[in-house]
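I'd like to ask some things about the structure below.
Only one protein chain is missing; all other protein chains are in place.
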Amino acid sequence: MKRKVRMGMVGGGRGAFIGAVHRMAAALDGQIELVCGAFSGDPAKSKASGEDLMLPPERVYASYAEMIEKEKQLPEDVRMDFISIVTPNHVHFGPAKMALENGFHVVCDKPLAFNMEEALELEALVKETGLLFALTHNYTGYPMVKQARDMIRDGKLGKVRKVVVEYPQGWLATKVEDTDSKQASWRTDPTKSGVAGCMGDIGTHAENLAEFITGLKIKELCADLTAFVDGRLLDDDGNVLIHFEHGAKGILFASQISVGEENNLRIRVYGEKGGLEWAQQEPNTLWLKWPDRPIEMMRTGVGALSASAQAHTRIPAGHPEGYLEAFANIYRNFAYCLQARISGEAVDPVYQDFPTASDGVRGMLFINRVVESSKAGAVWTEF
Amino acid sequence: MKRKVRMGMVGGGRGAFIGAVHRMAAALDGQIELVCGAFSGDPAKSKASGEDLMLPPERVYASYAEMIEKEKQLPEDVRMDFISIVTPNHVHFGPAKMALENGFHVVCDKPLAFNMEEALELEALVKETGLLFALTHNYTGYPMVKQARDMIRDGKLGKVRKVVVEYPQGWLATKVEDTDSKQASWRTDPTKSGVAGCMGDIGTHAENLAEFITGLKIKELCADLTAFVDGRLLDDDGNVLIHFEHGAKGILFASQISVGEENNLRIRVYGEKGGLEWAQQEPNTLWLKWPDRPIEMMRTGVGALSASAQAHTRIPAGHPEGYLEAFANIYRNFAYCLQARISGEAVDPVYQDFPTASDGVRGMLFINRVVESSKAGAVWTEF
Amino acid sequence: MKRKVRMGMVGGGRGAFIGAVHRMAAALDGQIELVCGAFSGDPAKSKASGEDLMLPPERVYASYAEMIEKEKQLPEDVRMDFISIVTPNHVHFGPAKMALENGFHVVCDKPLAFNMEEALELEALVKETGLLFALTHNYTGYPMVKQARDMIRDGKLGKVRKVVVEYPQGWLATKVEDTDSKQASWRTDPTKSGVAGCMGDIGTHAENLAEFITGLKIKELCADLTAFVDGRLLDDDGNVLIHFEHGAKGILFASQISVGEENNLRIRVYGEKGGLEWAQQEPNTLWLKWPDRPIEMMRTGVGALSASAQAHTRIPAGHPEGYLEAFANIYRNFAYCLQARISGEAVDPVYQDFPTASDGVRGMLFINRVVESSKAGAVWTEF
Partner (left out) sequence: MKRKVRMGMVGGGRGAFIGAVHRMAAALDGQIELVCGAFSGDPAKSKASGEDLMLPPERVYASYAEMIEKEKQLPEDVRMDFISIVTPNHVHFGPAKMALENGFHVVCDKPLAFNMEEALELEALVKETGLLFALTHNYTGYPMVKQARDMIRDGKLGKVRKVVVEYPQGWLATKVEDTDSKQASWRTDPTKSGVAGCMGDIGTHAENLAEFITGLKIKELCADLTAFVDGRLLDDDGNVLIHFEHGAKGILFASQISVGEENNLRIRVYGEKGGLEWAQQEPNTLWLKWPDRPIEMMRTGVGALSASAQAHTRIPAGHPEGYLEAFANIYRNFAYCLQARISGEAVDPVYQDFPTASDGVRGMLFINRVVESSKAGAVWTEF
């Protein structure tokens, strides 16, 4: 019989944004139970966070290392099954490696790691251990993103010619890192974020989305990154020309100085026979564009959607599902795969669908390549 | 110390739509634990549903009566704190009454009851027992609905003159109840739904939303209800003229034969100084309209929103929250109030905000009045 | 050989809004030449307006009576062919009657006349003289309105069940008539506008649009009109329940106190097989709604539109045509019919499409019926 899988969390203490998101996403579908956590590098803060979450004090740890060690010693029907890593980029590698080496599965926030070396080591370790590893490139969890991917895979748009993917935000238009914003502070700090700022934070989502939907890999790119805000050390804006495999061309831009933009991830793909458009801020709509006939407004829950789009939708048409539901789709799929592994049962392939460490490696590659290209004067750089 | 509150569910077995919604809404914020259920009138189906939900078999019951009796005998730190009623309308009263009489708090799907007598009895019982009772008029859980209410309450729009509230759907445009749709079947059946079809199902949401946002009570109405589909016994469409108190006038229409409409609840309010518009299918946007200056697009998470709008938002701007989050706001507020009652602590008034049995009585009144008015030839009827 | 037809204008002097609209609409397609005018009841103002328009002074007249008399005496190849009446409502009947009696064709702004008696007399006179008479219910000139009408006529939506037509504006939300607004002044004055304010000005457009698109006549209605602004003598807002022939039901509302609304005429029609939606502020789009498949966004110039939609479109898709082009479609069709009459040639039926005096009579009937219904306490009134 199926049982809930047990999660331990690394990071996500009081005041953190993404940790709470992971917890809600994990809770939504009733497949996952939060059983323990090392919520902060500061033991007192970790403890307080555990209390907020109504966890038993003995399963709130002072560090991820302690958590992994102690949980490992608990009886099999009590101890956590996997860890969820929701720390800043420079604290992904440590807990992920240790978890994998100790037999725990992993869910990790993106980007995969602080640099390419770490990323490759993690990818290898996942392969070696055979453990499950999900990277929360959450935007691919939306049903209409699945639908877009499936339509292109099925040739509905014909051969893809052009891709425009964009991700403007405005929250870093001023020097927010000099205020008390924890988010802004670490995201603009090269010792915590890595070589890229905006491109690492959101450019990778755009890259991941474009490759996911089109099924095409980036071959080379030409990137023009800028730090518009005086004194900022990492890029806060970037424009990139892209050549995909099979002759498709594209534009990717990401920005955190686009004043007044919230979280405006948007993609347009044009093939020989049709086009599509999807925007994250209205995620339940997929626009289909055809030669000389009406544009179609495809909506979650309406009409003959792909098996995957349907499997990743919870409620009927017109009841909007949002960011947390898409995020939860990654957790739920991960949970289903983990439950199947535990019970020895099969899992429907439609649920074997979440981003992996290999997607994370591509993300790190993207970060490195755009930074290299830009530093060299926005020249073409092989991917 | 705070603890999770424990929920027992009545209804919501395999295949049910709204039961799953309630469970996700209850789970999202980590304040509520589903501990038991009587998921179906069919004991075998209840059992199977309990297994799906990974509940211990001994807490999956054959009937709500059995559940209430048996749970009552469990130790205080184990037994459920409240029941959640997610059955068709004619099975609201029974479990609600029995739960209240046995000291359990209640969350109940709308409409409150099958008829006015039941509704009034429940309202009285809630008052008498002092127990918590939440009615899931979930659309008032959206942050931008709170914002709209707060702006009108604060006089930002001036005295309200006109209200247009509409709720078109299309799913009953053909005789779906003759197919195997469980939803369509009971919703069009007067022995299960009561005297109204469309008006009871969604018209009451529109009525509740209009009164919630404007703070104005309906005084009288003139309703023109129709069953467009041949052989249907209850209204599937209705147009209503409304007089509110203090001279405001309005239109309310609800329809389930508006082909191609999903769940298009929308409200517009015009006061002497400004207007506003909100649509459920894009719930994170509130449009503000002013005399001879630009329309403002107010968005969840952006700018100086009311305390309540902020308290009912979980994630930053541009990360869309949807139907389940709004629904969860009702459950979370209910849980916070229940936790406060258990712990003896105070709860911030911003969370003491969920629809009650009294809102349910108004909903029943609305149903009765529109049916009366329409039967009399669409004449004005006092509310 | 075809020649331009010659227009004389009544009203539309300096500062008038609708006169300038008529002149631009008449000029756009190069079929009509403005040759003379009586632009104001004030001879000096008429003269000045004629100068602005670069007309020869001898053809700028002090009154419509003088214009009709003098023009009649000019040689046939010089004198005007028709008059265009762009005065307030109470000055429609006089010039229209005199023009018809003197052999001049007429284009007249709506509503047709000040009251029903005048309207019926004009309708009879048009019939009797056989002259051309166009009433500028301009919104039916839009290509996508033609498309909507044609699709319903062709049964694409099935039998029509429900119509929602609305026309909110906000410009009379305060007592503008006490400022120097010429528009506001006469439109709120019963001696100039007639028995209705908002309903006469824009309610009639909504009524005309609904009957035009659906092909259904209103049978009875129940109207709730209000003058929200203190001291205003005519309605500035109205909500109307409607019964159309063949069992269709509807709602019509029009308002001039809906703060922040510009000119938001919008119609939705639902049939047994499909629905449609059109909004005047984005007139090049027609939304088509179907059971359980994507909404279609039909656009001017894209795909297989009806012959009429195509004939009333001038430029390729994506080059927005607006209010003046729709207005010009009425003038152009009128000009084509007039040229055909002059030349004795046939005119393609697709262009024999403009509102007539009979549409004007229905408009007057609508005005009378809504006022009667409302005065009697919003009771059902036969049309």
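Per-chain residue numbering starts at 1, and chain names A, B and C are given in the order in which the chains are listed.
To be clear about the criterion, contacts are C-beta pairs under 8 Å (C-beta built on N, C-alpha and C of every residue); 3 or more make two chains touch, one makes a residue touch a chain.
These numbers come from a predicted model, not from an experiment.
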Identified contact with the non-displayed chain, of A:63, A:226 or A:356: A:226
Selected residue (touches chain absent from view) among B:59, B:205 or B:299: B:299
Option from A:45, A:161 or A:192 whose C-beta touches the chain left out: A:161
Sole residue of A:111, A:170 or A:197 that reaches the chain not shown, by the stated touch rule: A:170
Residue ranges of chain C at the interface with the undisplayed chain: 1-4, 17, 20-21, 23-24, 27-30, 34, 51, 53-54, 169, 261-264, 280-284, 299, 301-302, 314-325
Hidden partner interface residues of chain A, rising order: 157, 161-162, 164, 166, 168, 170, 173-174, 222, 224, 226, 228, 237, 239, 241, 249-251, 253, 255, 257-261, 268, 270-275, 288-291, 295, 377-380
Those residues of chain B which, in the complete complex, touch the missing chain: 288, 292-299, 302-304
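Convention: only the chains that are shown with their structure count from here on.
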From chain B, the most remote chain by mean C-alpha position: C
Copies chain A and chain C touch via same or different residues, half shared test: same
Inter-centroid spacing, chain C versus chain B (mean Cα positions, whole Å): 44
Intercentroid distance (Cα basis), chain B paired with chain A, Å: 34
Residue numbers of chain A (touch at least two other chains): 299, 302
